[in-house]
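Note that one protein chain is taken out, while the other chains of the complex remain in position.
The block that comes next holds subunit A.
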Amino acid sequence: MLRFLLLAFSVVVFAHAELCKPDAQNAFKVRLSIKTALGDNAYAWDANEEYLFKAMVAFAMRRYSSKSTTQISNVLLCNVTDRVSFWFVVTDSAKNVTTVAGSEVEAAIRMNRNRINSAFLLSDKTLQFLKISSTIAPPVEPSTPVWLIVFGVVLCLTVAGIVFLIVTGIQRRKKQNKESSETEDLEEKCEVTVTIENGIPCETLDLKAGHINGVYAADDERFASL
């Protein structure tokens, strides 16, 4: 009886060893980088952590498919290294000595990745399932690109500055024009009075005998042109 039990036990162990080995069918390699993630707060990887891992995988399988009756003893770990990497398979609880299809395990892990990560205080990058690629969350993008907003602000300021300068320039020039035409009027009035007060109206001086002095000919240059 004892010998039979021993034989059965060794068969089971042997079968398990057959099921879980590197590159076995439906086996996955897991790699943890605990020191990278947690630094000084890193915990050591021991049998308890392995138990938790098996529990999480069983939990994932159960949560994925409500029909699943995976037990912790169905999850087999092997080849644990110092890196903290190991292989695992999930055996079918109903049928003996067969493994659950890899695609199912993959889907279950994918669905519950967050829960598994947080159980170990790790992230997608530090708890790697080597054949199961994770979808990376895209960066949050605001609805209006930020650069357009800043561009709009700078553009408005620049255009406002240009308009301001042009308008003040036009106003200044109009004021200058008005001032200079006022002074011109004033001087013209003086001229008119002078010529009359002189007694001799200017037109009479326009005699053919008269000699026009060339120095005063270019009279329009007397006033500063604008």
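What we mean here is this: contacts are C-beta pairs under 8 Å (C-beta built on N, C-alpha and C of every residue); 3 or more make two chains touch, one makes a residue touch a chain; residues count from 1.
Note that contacts and distances are computed from a predicted model.
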| item | value |
| --- | --- |
| Record-based protein name (UniProt) of the chain missing from this complex, from "Transporter", "AP complex subunit beta", "Ribosomal RNA-processing protein 40" or "Nucleoredoxin" | "Transporter" |
| Residue among A:111, A:159 or A:186 touching the omitted chain | A:159 |
| Absent chain, residues of subunit A that touch it | 31, 33-36, 81-85, 133-136, 138-139, 146-148, 150-151, 154-155, 158-159, 161-162, 165-166, 169, 221, 224-226 |
